[in-house]
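The structure appears below as structure tokens.
What follows is an incomplete set of chains from the complex, kept in their original frame.
By letter and in written order, the chains are A, B and C; residue numbering begins at 1 in each of them.
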Amino acid sequence: MIIVMDKSATQEQIDNVIDKIKDKGLDASVSKGIEKTVIGAIGDERILDPELLESLPGVQQALHIVKPYKIVAREWHNEDTIVNINGHLLGGENIQIISGPCSVETPSQMAAAAKAVKAAGVRLMRGGAFKPRTSPYSFQGIGFEGLDMFKEAASAQDLPIVTELLDVRHLDTFLEKGVDVIQIGTRNMQNFELLKEVGKVHVPVILKRGLSATISEWLMAAEYIASGGNHNIIFCERGIRTFETSYRNVMDVTAVPVLKRETHLPVIIDPSHAGGKAWMVPSLARAAIAAGADGLLVEMHPTPCEAWCDADQAIDASELKTLMSELTQIASILNRKI
Amino acid sequence: MIIVMDKSATQEQIDNVIDKIKDKGLDASVSKGIEKTVIGAIGDERILDPELLESLPGVQQALHIVKPYKIVAREWHNEDTIVNINGHLLGGENIQIISGPCSVETPSQMAAAAKAVKAAGVRLMRGGAFKPRTSPYSFQGIGFEGLDMFKEAASAQDLPIVTELLDVRHLDTFLEKGVDVIQIGTRNMQNFELLKEVGKVHVPVILKRGLSATISEWLMAAEYIASGGNHNIIFCERGIRTFETSYRNVMDVTAVPVLKRETHLPVIIDPSHAGGKAWMVPSLARAAIAAGADGLLVEMHPTPCEAWCDADQAIDASELKTLMSELTQIASILNRKI
Amino acid sequence: MIIVMDKSATQEQIDNVIDKIKDKGLDASVSKGIEKTVIGAIGDERILDPELLESLPGVQQALHIVKPYKIVAREWHNEDTIVNINGHLLGGENIQIISGPCSVETPSQMAAAAKAVKAAGVRLMRGGAFKPRTSPYSFQGIGFEGLDMFKEAASAQDLPIVTELLDVRHLDTFLEKGVDVIQIGTRNMQNFELLKEVGKVHVPVILKRGLSATISEWLMAAEYIASGGNHNIIFCERGIRTFETSYRNVMDVTAVPVLKRETHLPVIIDPSHAGGKAWMVPSLARAAIAAGADGLLVEMHPTPCEAWCDADQAIDASELKTLMSELTQIASILNRKI
């Protein structure tokens, strides 16, 4: 850690900072510049709190120089992690598209969706049985019954299922009912109690980015899961909140190269929630794969205009098929396979 | 609801929208302008989903004209709600300052804090036993044992206690241990499962604004609590996330007059988390009360430099006393009392 | 325009709004819903100011239903505009990459850059003689002398030149010295005096998006240029400002499909300024073309580590060549040509 003192800091204030550092078992090195004095703390700086040091008299700024995350950091684990989802690989050279409807509605809707997903060459299926909705008066999902419908329809096409966990009390039932990948949604990215619980199981977890979460906070949220023992983590960018009002969110494609550099874990993108309109999805999906993403979460619905939620953002079966063909070609330019 | 059609919309597309509106049991009125056709849906528009309508061919935009929230809206309940916390009133002409340390640490720290809080003329005490922390490696609070310490120290000074609930599984124990006001933190503002549960009890709830939650989302989160039956809700602005990096968050003082217009429920501000530095607190606290806030959450610590968390933002006992005097004078200019 | 009245609006207030609309020569239609009254203004609503109407008693909200921009809107001009830059087409099926150094430094640097740009198959060259810098103490560009150096080096390779205009008083000299495309930078997107002046000439203009400009404001800025008579306008997305601090800006790739829908004018992206680091450029550049952009502005420098400004974001000659090959392949998947 580096502590920069105020221009007017006294020797007594400098000594006080050095004492605090030594109290924690670290060493201190002092370097006097022309305008300011800088103190370096040598040792495992993760135990020093920069805010505490900044509250000491005469301190201008305290900065960590090592990253606050460790298990998820590429700095400590150089090779790409490849997540295995019932035999389907995600990461490294392997790209996976995950598709399906926003909400589970009826058995026939799910059967049609599963068939369309399979027919388009997609290997993993998504669907929501529990829906986090801004309004208490909106449709909240059909619950565990929906999970059964979903599993049955997907299994008939041999597709592993991805679904969102909202409530820590549901985790055991999710596992019993055969959920293959647990999704942690945007609003729960910093629901630390939920993160701790999914850290204790071994099923892969898709961790969506919070609406205004920084890359560093997102990596720390993954570190919560990883530190519990579950290293099967997939980051999912799904649009961030900005000042722009012409579209729902801004898909942050820069997060892809940055995360790939910071972490060894795979990174996927959800272009459907990012843009919020079906007509934007092909453009955003292509951009995501061209940027180097390891996969996508794409909403599709057999009959989008009749969907019970987020109707506006689901593409239909034929659009999914065309998209898969474009994405496969882009992947091959990058020496990857879908 | 108002539906604006594209300039190039066909009569068939217009008829299709009208059919969808009538299917839901509402009436439709059509108004043809020079450039565009506008359709109005007449009836209880809350059952119409603007996103669904926008996905229909030929529709440019669909807009709600009634507010999506109802119980919390001033439109439907004109007088100020006054929340009663063990006999201390908050709302209307009554301003309450709530103060105490960020974290519960030791019995002697809590006893000293409670005495200082009382001595400054403050009537309600805050303290955290469970702490939501960005890093899994940071101090996470001392848990239920801390809650007991806190209740004991506060009761000795006859101060009701305010503390944060992180985990839905802790609610019963919180009530058993005598928590007087439950705080829902920033990261949980849209943890809908937690909101539903606190909606079922009757203890007052402080609902902090999410880091990048809009006023409308915040009101809807309160509507989750209210629709469960608990109308003792206090909004707490605590700084929003913006592009600015010189301070932790931007305290959104404009939220005060806007919320006071939109809702009958009380609105308080947390200047300590907003700014993130103790030296900013007096300035921000005065601004909050001058803007019309119904109260404050202010961090104080008997010995700030030794605090276990967020040291940098706690003021000390003497600063709290000075601040209380300034705030009391500002309140009286506005014909209110602290 | 649609005016939504408050639930409690009186008949007198409704009549007053109708009078104001009629005063402006428009017609009014009134539609009484169950909860609220809505008034429609029929005629050329561009002359009504929503803010003025919202200041009238009893008005909840006033909304334009026609777009505020007209010349640049696809609504009024359906085919893609193709900008012709000395015989090189940009727009429609034609993609153009524009490359070169951030700053003009020396004749030999510019000669080397021009050769590398040409060798990579790029047809247009960029370079800055006047630099807008955050600090008055930073290098501000070498001025008109640099413009001469740039023009000479580029002409030797038969490359039209693109350069930024900072000062309205420089416009004539820019044209005399043979600038082929004028760039209006981020900080000047709403320098309306500058926009009005470039609207009077006929040289193509690249209009960069303001750091936090909405799509609508950006289109209106282009309308300033277009309403002066210059319709050779190219939009350039270059990263927006958000809460994220891990990278300089967030490249807003969603702006591409959205602008392509709203305007007939071409849209390019500057991945170098967006990310701020050379290692991000290939990933972001591929994403931009895959999303449907009509071109790119890419910084390259013959010897990046010796660059006088923005060193960190320039790729070198060999990286440019590799990138051009990838982009050409992606373009062909989309049936376009580079």
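Definition applied: a residue touches a chain if its C-beta (ideal position, glycine included) is under 8 Å from a C-beta of that chain, and two chains touch if they have at least 3 such contacts.
None of the values given here were measured: they were computed from a predicted structure.
The complex is a homo-oligomer: every protein chain shares one sequence, and counting across the whole structure file gives 4 copies, of which 3 are shown.
Methods note: only the chains that are shown with their structure count from here on.
In a homomeric contact, the two copies may use the same or different surfaces; for subunit A and subunit B, over half of the interface residue numbers are shared, pointing to the same surface. When chain centres are defined as mean Cα coordinates, C lies farthest from subunit B. If each chain is reduced to the average of its C-alpha atoms, the one that sits nearest the average of all protein C-alpha atoms is A. With each centre defined as the average position of its C-alpha atoms, the distance from subunit B to subunit C rounds to 39 Å. Note: centroid distance subunit A to subunit C, computed from Cα atoms, is 31 Å.
Subunit A and subunit B have centres, each the mean of its CA atoms, that are 26 Å apart.
For subunit C, residues that reach two or more other chains under the stated contact definition are 212, 242-243, 245. Residues of subunit B touching subunit C in their complex: 2, 4, 7, 29, 31, 33-36, 38, 40, 42-45, 60-61, 63, 65-66, 75, 212, 241-243, 245.
Chain contact summary for the complex, subunit B toward subunit A: residues 46, 49, 51-52, 54-56, 68-69, 132-138, 166-169, 187-188, 190-193, 196, 211-212, 217, 220, 223-224, 227, 241, 276, 278, 304-305, 307, 310-313. Those residues of subunit C that touch subunit A in the complex are listed here as 212, 214-216, 240, 242-247, 250-254, 256-258, 261, 274-275, 279-280, 283-284, 286-292, 326, 329-330, 333-334.
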